[in-house]
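Below is one structure, written out as structure tokens, with a few remarks after it.
Here the complex is missing one protein chain, while the rest keep their positions.
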Amino acid sequence: MLLVPCPYCGPRPEVEFRCGGEAHIARPADPDALDDAAWAEYLFARTSPKGLHAERWLHAHGCGRWFNALRNTVSDAFITTYEMGQPRPDIAGDR
Amino acid sequence: MPEPVAIHARRAPILAPSASGLVRVLPPADRFVLQMKAPRGAVLPASAGGFDLSGPLNTVRGTPERFAARLGPGEWLLVCPAGEGAAAGPAIASDLAGRFFSLVAVGHRNAAFLLSGTHAADILNAGIALDLSDAAFPPGSATRTLLGKAEVVVVRVGDAFRLECWRSFAPYVHAFLQEAAREFGCATSSTRGSRQGAG
Amino acid sequence: MRRFSLPTLLAEALNAHTGWSRQWRNPTPKPAYDVLIIGGGSHGLGAAYYLAKEHGLRNIAVLEKGWIGGGNSGRNTTIIRSNYLYDESAALYEHAVKLWEGLSQELNYNVMFSQRGVLMLAHNQHDVQSFKRHVYSNRLNGIDNEWLTREQTKEFCPQLNISPDIRYPVLGGALQRRGGTARHDAVVWGYARGADALGVDIIQNCEVTAIHRGPDGAVTGVETTRGPIGAKKIGVSAAGHTSMVMAMAGVRMPLESFPLQALVSEPVKPCFPCVLMSNAVHAYISQSDKGELVIGAGTDQYVSYSQQGGLHITTHTLDAICELFPQFTRMKMLRNWGGIVDVTPDRSPIIGKTPVKGLYVNCGWGTGGFKATPGSAHVFAHTIARDEPHPVNAPFTLDRFRTGRLIDEAAAAAVAH
Partner (left out) sequence: MAQDFRLPGRGRIDRKKPIAFTFNGRTVGGYEGDTLASALLASGIRLMGRSFKYHRPRGVLTHGADEPNALFQVDRGTGRADPNNRATVVEAVAGLTVSSQNHWPSLEHDIGQVNDLVAPVLTAGFYYKTFMWPRSFWDKFYEPAIRAAAGLGVAPDAPDADRYVHRNTHCDVLVVGAGPAGLAAALAASEAGKRVILADEQAEMGGSLLADLTSTIDGKPASAFVAEALKTLAGRANVTLLSRTTAFGYYNHNHVVLTERVTDHLAAPDPKLPRERLWQVRAKEVVLATGAHERPLGFADNDRPGIMLADSVRTYVNRYAVAPGRRIVFATNGASAYRAAADAKAVGLDVTLVDLRPEAEIGPERALLSGIELLAGHTVVGSTGGKAVTGLIVAPLSGGSVGARRTLACDCVGMSGGWTPAVHLFSQSRGKLTFRTEIDAFVPGTSVQAERSAGACKGTYDLASILAEGWAAGADAAGAPSTRAFAATPATPTGFKAARVLPTDADPKNVRAFLDFQNDVTAKDIGLAVREGFESVEHVKRYTTNSMATDQGKTSNMAALGLVSEILAKDIPQVGTTTFRPPYTPVTFGAIVGTARGETFDPIRTAPVHEWAVKQGAKFENVSLWRRAWYFPKPGEDMHAAVARECRAVRESVGLLDASTLGKIEVVGPDAAEFMNRMYPNGWTKLEPGKCRYGLMLKEDGFIFDDGIVARMAPDRFHVTTSTGGAPRVMAHMEDYLQTEWPDLDVFLTSITEEWGVIAVQGPRAREVIAPFVTGIDLSPQAFPQMTVREGEILGVPTRLMRVSFTGELGFEINVPADFTQAVWEALFGYGQRFGITPYGTEAMHVLRAERGFIIVGQETDGTVTPDDVGLSGMVSKAKKDFVGKRSLARPDMARADRKQLVGLLSADGRTVLEEGAQIVADTRQALPMTMLGHVTSSYLSPTLNHPIALAVVSGGRARMGETLFVTTPAGFTAVKVVAPVFLDPEGKRVEGLVEGGVHA
């Protein structure tokens, strides 16, 4: 079980959280402006990288806040967390 | 028209309160969920309706019967004795006038337990994965978390722990705590009625 | 290729088994192949086998970054069934089951396909309705699947606790008698041996690190840890690593890779007659020929390539197993491991062409592609050889996510594996 560093509460057991998948896939401001392919890309395409992954977490059974995290998908180590709406920090990931 | 019937409904909590035992069921209370936006650096009110809101996240302020537990950056669980909510609600609202907030009465949503004695933390740790030691969770701490498969709010009141859960989870939480408390002695506390099998 | 049979086995027994030779060669990669398959799992090896056997191609290599079968093919709970709801899926999985039924003989390799029956339990009214929907749909698709009453489930699986007093009482079940299990490793090795005998080069310890494309965008070959290899066509069959491999060709996939766990108990004498699945409580269990209880757990919630998940996921599954089989709490977990499964939004696979010319993909099998192995390999080979899908895999396009024509087995039934 991961120890997830909630930026509000500190490290907490994973069971208190819900992982919301890849971060920074913002809902298009004007969905109608997108063609089917672009809309499908928004809905379904995911990077699923081997290495650093920017992802969303919800401290569901804790403070109730969503936040972003950078995690290494090979080691499962959390590199950093940051608030919703913040850009992905510029950290070079070691594999 | 039929004759009017003038009786006042009585409160029937899901578990009957109990006065003793390692795991006690507490009597009904009144409660509110208060929410406000709390971006970093925001100045939040220090109190409302007599509830001290000034504590940082995951702490509680007040007395064992009347307290404000800050469960999220902008979320408090306010608890007061049954009956006091009627006056507290408007008082809180008026103290917060001019702000964007949400105040929702949830007095009946929760059931509450009190665990005391030297093994209180051990019993809770049968299902709670947090560090409940004095160092990590001193008196004045409060947080939402999981006990086994139920969401709970744990509030450290002095040496004891108050546990709140949603009403329908109370029988589960109670049974869970009873089971965990078994090795530490008798954990009596009565439930109301049976929980029948499915048909 | 030396044929396997009882007589040859006996002869070798007298000969201290010195006469056996390699089941597949260990070739050095050639500079170029007609077809490269990336991924030496059962699907990739199977595709190579059918490409050679049914489409007359000979210049084929399978590139495997580690050891063949080291991916999900070597770490799954081996459940095989074809009682899927939608016509498209039913056709695909049934295509596979039919091939399973003759696979040991076809490959001259005993894959121990054991049709012990797969029983899926219904625990609530919604399950009952959903399973009957499956049963009827399967019937009209010519696939065996029958509804069992509560008592009949107990008859079929006497170990089952059908007491009405348990948390989620058993209300009945859907049984596919032709479903069962197979020896996962044997499937990999059998296809490898078969493909090798047809001239396919199986190249292990050869990780693809880049995909090369020509001026017209078509693939021209790959870069690997063992050097560049040219190719006219490339089939990607990399399961949990598909997103990474496809990214090498600039294609973003509707996939996420999650750890999926399984465990075995210590081996015991036969105590469990069938494959039993309960989706409502998340339990999958069967007993292997060696005697272990083989138990499938769920996926962890986050993307990971670690082949390792949290104990709470396993716990959740064992909770359910012990609720249905309270006598098993004294059994012991012997080993617990994880694989990396590539999950699509509609939980159905993608088998077909890609936006890149010469590049084909077979992926998205998520938690349940072992059962499809022969069928999937067979139609994937067809797709690669003919540059057009077999009718069976035609609906399983990448494009369905654009059009919305999903094959949403998960939404329809919420059944995995």
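First chain written, first letter: the chains are A, B and C, and each begins at residue 1.
Heads up, the rule we're going with is that a contact is a pair of C-beta atoms (placed from the backbone, for glycine too) under 8 Å apart; a residue touches a chain by one contact, two chains touch by 3 or more.
Here the structure is a predicted model, which is why all the values come from computation and not from measurement.
Novice: Which of the displayed chains are touched by the chain that has been omitted?
Specialist: The undisplayed chain, in the complete complex, is in contact with A, B, C.
Novice: With the full complex in mind, choose from B:L44, B:A91 or B:A150 the residue touching the hidden chain.
Specialist: The missing chain is touched by B:A150.
Novice: Among C:K98, C:R133, C:K154 or C:H212, which one touches the chain that has been omitted from the display?
Specialist: C:R133
Novice: Can you list where subunit C touches the absent chain?
Specialist: 4-6, 8-10, 13-14, 16-18, 20-26, 66-67, 69-70, 74, 87, 90-91, 102, 104-105, 108-110, 112-116, 123-126, 128-137, 139-142, 147, 159, 166-169, 183, 185-186, 189-190, 204, 265-272, 281, 287, 289-291, 306, 308, 310-311, 314-315, 318-319, 321-323, 326-337, 345, 402-406, 408, 410-413
Novice: Need a quick check: the contact residues on subunit B for the chain that isn't drawn.
Specialist: Contacting residues on subunit B, toward the hidden partner: 1-14, 28, 33, 35, 37, 100-110, 122, 125-131, 133, 136, 148-150, 166-169, 171-173, 175-176, 179-180, 182-183, 185, 192-199.
Novice: Counting contacts across the full complex, list the positions on subunit A that touch the omitted chain.
Specialist: Residues of subunit A in touch with the missing chain: 1-3, 13, 18, 20, 26-28, 30-32, 34, 36, 39, 43, 56, 58, 60, 64-66, 75-76, 84-85.
Here is the rule we use: only the chains that are shown with their structure count from here on.
Novice: Quick one: which chain's Cα centre is the longest way from subunit C's?
Specialist: It is B.
Novice: From the C-alpha centre of subunit A to that of subunit C, how far is it in Å?
Specialist: Taking the mean C-alpha position of each chain, the two centres sit 29 Å apart.
Novice: List the centre-to-centre spacing of subunit B and subunit C in whole Å, with centres computed as mean CA coordinates.
Specialist: 48
Novice: Quick check: how many Å separate the C-alpha centres of subunit A and subunit B?
Specialist: Roughly 31 Å, centre to centre.
Novice: Two or more other chains in contact with one residue: find those residues in subunit C.
Specialist: none
Novice: Touching two or more other chains, which residues of subunit B qualify?
Specialist: None at all.
Novice: Which part of subunit C faces subunit A closely enough to touch in the complex?
Specialist: 241, 243-244, 247, 252-257, 301-306, 308, 310-312, 342, 345, 401-403
Novice: Contact residues on subunit B for subunit A in the complex?
Specialist: Within the complex, subunit B touches subunit A at residues 40, 57-58, 71-73, 75, 129-130, 143-146, 151.
Novice: Using the touch definition from the top, list the residues of subunit A that touch subunit B in their complex.
Specialist: Checking each residue of subunit A against subunit B gives 1, 8-9, 12-13, 15-16, 61-65, 83.
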